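Sharing a structure below in structure tokens format, with a few things to ask.
Every protein chain but one is kept in place in this view of the complex.
Now for chain A:
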Amino acid sequence: MAQTMYSKIDEYGFERPANFDYEVHAEFMGKYMHILVRRAQRWSTLKGKNKFTRSSKLKRFIRKGIPLDFRASVWLQVSGAQKLKEDSVWNYSDLKKKITNPSLIDIIKIDLPRTFPDNINFIGQEQLTGQMFNVLAAFAHQNSEVGYCQGLNYITGMLLLATRNEEASFWLLKVLVEKILPKYSVTNMSGLLIDLDVLDDLVRKLDVDIHKHIHKIGMPWAMVTTKWFICLFTEVLPTETVFRIWDCIFYEGSKIIFRVGLTLIKLHKAEILRTKELSELITCFKEMRNHKDIIDCHQFMIHIFQIPGRITDSDLKNLRTKYSKAQNQR
């Protein structure tokens, strides 16, 4: 990985943005390489058949980052995707043979060239493009409620980059959409509308000044945070940061999205409060990926478990119930 530090293409095949700060990145990588080596050593001490079974030790390990080599198997194991696969009455290769719906095929094909055009693994007829089509079409075929929803293309692309395994990507996509995340991708995105209200509530509790300012300017949360929920920070934050976040989402679930979101907002308090109008505020959110503390994904992952304070599963459940009722009354 060291030699790619100065390359224009990152270690996952993405072209670095024009305004990429190589100096900040080099400084971070200097530190991060040591962390990666140490984490890899620590992970190699996990032994036995049940080494990836859910436990407080594994959770702690995961928060500090899963080494690339282990990522696919750990995600499969801790998320329940592996179990989903073992319990399934059909298998993935049979499912792929059933992909025939022409309108579904067309709609996915429109998006293939538009997904990660800046990544060498997805340009033109590269292998991962074909695999992405297979995963998305197979998924849509077996889940007619969701079908194909934009955003799933980005998630699938990232799964393929992390696992380099088409079938694993399929089962991980399935477990994410059907078990881990609320109804973000169904026809009316009801889960997203609720979670946008939940986010608003949590921001108000975290920092009333930021909350007031955002409302004063009149920016709807959907404008800048839809991708947080729909793409799980893909195309929003640097690739390595996204994978570190996903490590925790697969283990701890969708509350991690709020932890990340609240941390992003709080880390940018000064910048947010400085904005005077909508376009400036939107730009501020778009540029969050360049923040030093966010490029340093290791530090960022420490922040997300400190800055937002305590958010339990039951808190989140209650808030979602509250705002789902509010949605129904609108």
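Simple rule for what comes next: a contact is a pair of C-beta atoms (placed from the backbone, for glycine too) under 8 Å apart; a residue touches a chain by one contact, two chains touch by 3 or more; residues count from 1.
Convention: contacts and distances are computed from a predicted model.
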So one subunit is absent here. Using its UniProt record, which name fits best from "Actin-like protein ARP6", "Ras-related protein Rab-2A", "Beta-Casp domain-containing protein" or "N-terminal methionine N(alpha)-acetyltransferase NatC"? "Ras-related protein Rab-2A"
Residue of A:58, A:176 or A:192 touching the missing chain in the full complex: A:192
Going by the contact rule already stated, which one of A:120, A:208 or A:222 would touch the omitted chain in the full complex? A:222
Filtering A:114, A:179, A:212 or A:325 for touch with the omitted chain leaves A:114
I need the residue numbers on chain A that touch the omitted chain, in ascending order. 107, 110-111, 113-115, 117, 149-151, 153-154, 185-190, 192-193, 220, 222-223, 226-227, 230-231, 235, 276-280, 282-283
